[in-house]
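Before any comments, here is the structure.
One protein chain is absent from this view; the other protein chains keep their places.
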Amino acid sequence: MKIMVANPNSNKELTDVLMESARRDIRDSSVELIPFTNPLGSKHIDSVFGDYQSVWSFVREILKEIDEVKPDAVVLAGFGNFGMFALKEALSIPVIPIAEASQMIAPMLGHRYSVLTVFNQNIPYQEDLTRLFGIESRLASVRGIEMNTDIVETTDTTKASLEYTIDKLIHEDGAEVVVLGGARFAPYAQMLSDKFNIPVIDPVAVSVKLAILFVESGLSQSKIRKFNQPPQPLANYFVGKEGE
Amino acid sequence: MKIMVANPNSNKELTDVLMESARRDIRDSSVELIPFTNPLGSKHIDSVFGDYQSVWSFVREILKEIDEVKPDAVVLAGFGNFGMFALKEALSIPVIPIAEASQMIAPMLGHRYSVLTVFNQNIPYQEDLTRLFGIESRLASVRGIEMNTDIVETTDTTKASLEYTIDKLIHEDGAEVVVLGGARFAPYAQMLSDKFNIPVIDPVAVSVKLAILFVESGLSQSKIRKFNQPPQPLANYFVGKEGE
Amino acid sequence: MKIMVANPNSNKELTDVLMESARRDIRDSSVELIPFTNPLGSKHIDSVFGDYQSVWSFVREILKEIDEVKPDAVVLAGFGNFGMFALKEALSIPVIPIAEASQMIAPMLGHRYSVLTVFNQNIPYQEDLTRLFGIESRLASVRGIEMNTDIVETTDTTKASLEYTIDKLIHEDGAEVVVLGGARFAPYAQMLSDKFNIPVIDPVAVSVKLAILFVESGLSQSKIRKFNQPPQPLANYFVGKEGE
Amino acid sequence: MKIMVANPNSNKELTDVLMESARRDIRDSSVELIPFTNPLGSKHIDSVFGDYQSVWSFVREILKEIDEVKPDAVVLAGFGNFGMFALKEALSIPVIPIAEASQMIAPMLGHRYSVLTVFNQNIPYQEDLTRLFGIESRLASVRGIEMNTDIVETTDTTKASLEYTIDKLIHEDGAEVVVLGGARFAPYAQMLSDKFNIPVIDPVAVSVKLAILFVESGLSQSKIRKFNQPPQPLANYFVGKEGE
Amino acid sequence: MKIMVANPNSNKELTDVLMESARRDIRDSSVELIPFTNPLGSKHIDSVFGDYQSVWSFVREILKEIDEVKPDAVVLAGFGNFGMFALKEALSIPVIPIAEASQMIAPMLGHRYSVLTVFNQNIPYQEDLTRLFGIESRLASVRGIEMNTDIVETTDTTKASLEYTIDKLIHEDGAEVVVLGGARFAPYAQMLSDKFNIPVIDPVAVSVKLAILFVESGLSQSKIRKFNQPPQPLANYFVGKEGE
Partner (left out) sequence: MKIMVANPNSNKELTDVLMESARRDIRDSSVELIPFTNPLGSKHIDSVFGDYQSVWSFVREILKEIDEVKPDAVVLAGFGNFGMFALKEALSIPVIPIAEASQMIAPMLGHRYSVLTVFNQNIPYQEDLTRLFGIESRLASVRGIEMNTDIVETTDTTKASLEYTIDKLIHEDGAEVVVLGGARFAPYAQMLSDKFNIPVIDPVAVSVKLAILFVESGLSQSKIRKFNQPPQPLANYFVGKEGE
């Protein structure tokens, strides 16, 4: 079974971080994980503006890659929108956005969960996503830590910020479960889970396993209405084709 | 890895049906599936009344069995309540109720999903459960087919009823995905999926795979608040102990 | 008119406390209040686990008692679930769960109400119940005081805890009405109402009066769907009968 | 105990109908029911426009009457708004609007309830009220029968319309309980309940009994915020006083 | 085009304040703004009680004035209910209540908005209104400043209270936009917007412009159901006519 793990950011270093999460605790040695990095676009997609400027090329390039590699499922490894419904429309193999998968799993583990995001500026964006998934009544809160997105390594400052914020999620907001809404938080998942004695979800790790579940079960997004194939041939939508 | 598949009904024939679903498409040969049938109680739990009369013994007996067998997770294989929160309180290994797991997976596959249940009388009960999970904004409808619960085999009448009802779920209620809310519907899942070209979820099959996901990921229900261990030693709660 | 006041806890001392509430301000001398204590089961049901271990016997025993005593209504005098829907299914006389009755009355008395519960651990459980009743938009908050459940008498510490918490309910959470979600809080109702100049609801007291209202009005739970009689003869559900 | 039953319509014939409902099944002979009819205003308040044109005098006149008669509670016997919050502000005795009381009682009797109203034109108005009470998730539907409001007597046409509409409420909308949202429907309550085997609520009848419950329990609307006394002396608000 | 700006309070000084807001930034010199002050009634409507005592005359008198002046739209310039639906029923020209218009505009300008009201006592009332408009998921909070309603002029104390409260709306409640729910706050709008760098909405100012939009577009409230003409001739509803 081949699972493509797709990074919409044009950032190979970040893909490496994502792949570590992706590989974590996969027992089935026949599962092949295939990294994909958006070859064009922003290194850090940190806004809706950035999302639109990077996702168009991401979608085009990944479709080509999928045509060649023929994976069984795609994990969309950005904690946000990143064209998730565009991919679900274009593909008949399962598309698993990590923001969606992790937030459907979190409520099974406790009464309310919280999402930890990078910037406070992203809170409304994340709240919109949760509402789109329809699970907002189980969300305790979204909180940001003001983390420097260029630093990938584990640092003491980051650790302290994460601990400070999770303490508030639990004791002020009522969270029983935490979803790490930023790939760079993933290396701290186990440490934070141990310290606070709660489930801390690494979205990439659970999404890859959910992709395997979908493939094994023969399940993929329903194509009869919302995720129906776009009405025109896909190439028609590409800039420069039809609009000339 | 050991996954216990627990049937709250005191009905070994039904357990056999459930185990067929449980085993479906499990690739990892190191996963051991352990059936458990409630040794005492109703053959068919079909009401809240029946739920309370059977679950107490189910919980007691399964705790003993778990103590002995030491599974890594428990799939609660009745599409209803069946003491799901009681087990989540009592255990620290993951407890996966099939009604919850299937209804958190269904919304990832389409805009709205419907639940197929046995009796129309059960519709309010199922609606309450969905609201408890907090995913009611993604539920298209619950519909019952008036199926004879004694007949396990595939029959033409059942097939016709299922097809008739699913047609309504899709075209009148707007469902894009169907959850089979009755173990006896499971053998028809593939046929229905093919006929209507939509994902049809067999709750036991996806729940077992989700149990594997939880175990692999080291995730289990948060014990800090809702699913905290009951305040007294478990034996204290057993009738005849303290109340004498 | 006979109203049975049913204590699901196997605890006669607590029944005495409940009966004091039940009798409070009943003007109609022809109303006969009949206490019922679960003869088997936990002294303190303080978890979903405990609920399932005690309610099965509670339901069986109360059905026998009802058969004999023939009351006109049953007040289910535990502030929680305690098989409330099981009893509504099994009986055609009105079943009045105190958690439900008090939370349907509270919103008539102010914009938002709060529930005072015993342990903070119970907050998610109480929030689930309120959502089940569908009245969550009127709930200001649930807060726990960490009260020792063994002490029935009025004590200064308890009084101080109650006052401290109600002050927060009013000034931080916006409550205008308080529901005392624990039988042991009832003796303080009048004092707290006087001190804070708000309605403080003793659930048992209002539920008994609501039971009288239902009986006088000839109203009982609808039996056409949700609370329809269980499909099998009741005895079939009892452990040891069918499952052998 | 004195309960005032207040008709905001300037229509003594209608008050007589209301009083019949009010007196139904009152066991306590010490309860004195005092009718009050709005001495000025529209005979039939059938719109928000009518509500405002009649309620100002209704409120003024009833306050005078209350000052004299000194009732223990007021039942606001119009199935609508009719200044319900104005009265709750002005009075410290319990004010029980029949639309509110009946819709808080209905959900205790079944999964979903429906409101029967006079005109289809009133459906949005009734839906707004239910949302104001916060119980909209338990409402199955509001339906109107196009009843001639001048005819008070039982007639065959009315009977047929009621039966036709209730059949739809049950079988198309999923109602298990019906609230009769028009005083003129009350005489049919028992007949309809018998025919359809469901609880049919006469709002005036249950509201009077709820008023007794509140008085007995010493409960009245919280005066600390929403229903606080208006900031100015009441007389200041009367037209012609301050605005000159 | 003639827009009537209607003050339900019987208070010409306040009308002058409202007209300043109404005239602000109107570019189209052909728009004629016509002030209307309730000739009878309370100087300050500050409660539901006051609303009912003043609105009946307000509605009657404004209908006469409208008959004569023939405006193209009416701005209902009180931040509350003030018979808004009564006027929408009675008139076929657009009726624009400032509480409604400003709260439908605010969500277009940010993720969540807050309403600033005069008294804390009004918070539940304002929350009810927002729920009636159906936009409560976009409301961050309602907060009151305890402003003396007799003082119209800009004062340092008021300024300080406004600044103190808006700071909390932004930093504690998450507001990105503020609606000034009191006519007397309007003179501070620009200053507050500059200081906090957020949109601060003067409801009268935007409502007049929305009235122009409706008139230009030929849009007015739908008369087919909710805002249908009242069933009887309007004069019939006036006290003293029919109820004699």
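Going in written order, the chains are labelled A, B, C, D and E, and every chain counts its residues from 1.
The rule is simple: a contact is a pair of C-beta atoms (placed from the backbone, for glycine too) under 8 Å apart; a residue touches a chain by one contact, two chains touch by 3 or more.
It should be emphasised that the depicted structure is a prediction, and the values quoted were computed from it without experimental measurement.
Where the complex has a chain not shown, which of B:44, B:88 or B:111 is the residue touching it?
Checking the options B:44, B:88 or B:111, the one contacting the hidden chain is B:111.
Which listed residue, E:120, E:161, E:220 or E:236, touches the chain dropped from view?
E:220
Please output the residues of chain A touching the missing chain, sorted low to high.
10-11, 38-57, 59-60, 83, 85-86, 89-90, 119-121, 123-125, 128, 131-132, 225-226, 228, 230-232, 234, 236-243
At which residues does chain E meet the chain that is not included here?
These residues touch the chain not displayed: 1, 24-28, 30, 96, 100-101, 104-105, 107-111, 133-135, 137-138, 170, 174, 176-177, 190, 193, 196-199, 201-202, 205-206, 209-210, 212-213, 216-227.
In this text, only the chains that are shown with their structure count from here on.
Given that chain A is a copy of chain E, what angle of rotation, in degrees and a multiple of 5, matches their CA positions?
The best-fit rotation has an angle of 120 degrees.
Validating interface symmetry: for the copies chain B and chain C, is the fraction of residue numbers used by both over half? Same or different.
same
Would you mind pulling out the distance in Å between where the CA atoms of chain B average out and where those of chain C do?
Inter-chain centre distance comes to 29 Å.
Roughly how many whole angstrom separate the Cα centroids of chain B and chain D?
That gives a centre separation of 44 Å.
Measuring centre to centre with CA averages, how many angstrom lie between chain A and chain D?
53
Can you tell me which residues of chain E touch two or more of the remaining chains?
123-124, 128, 131 - these are the residues of chain E that touch more than one other chain.
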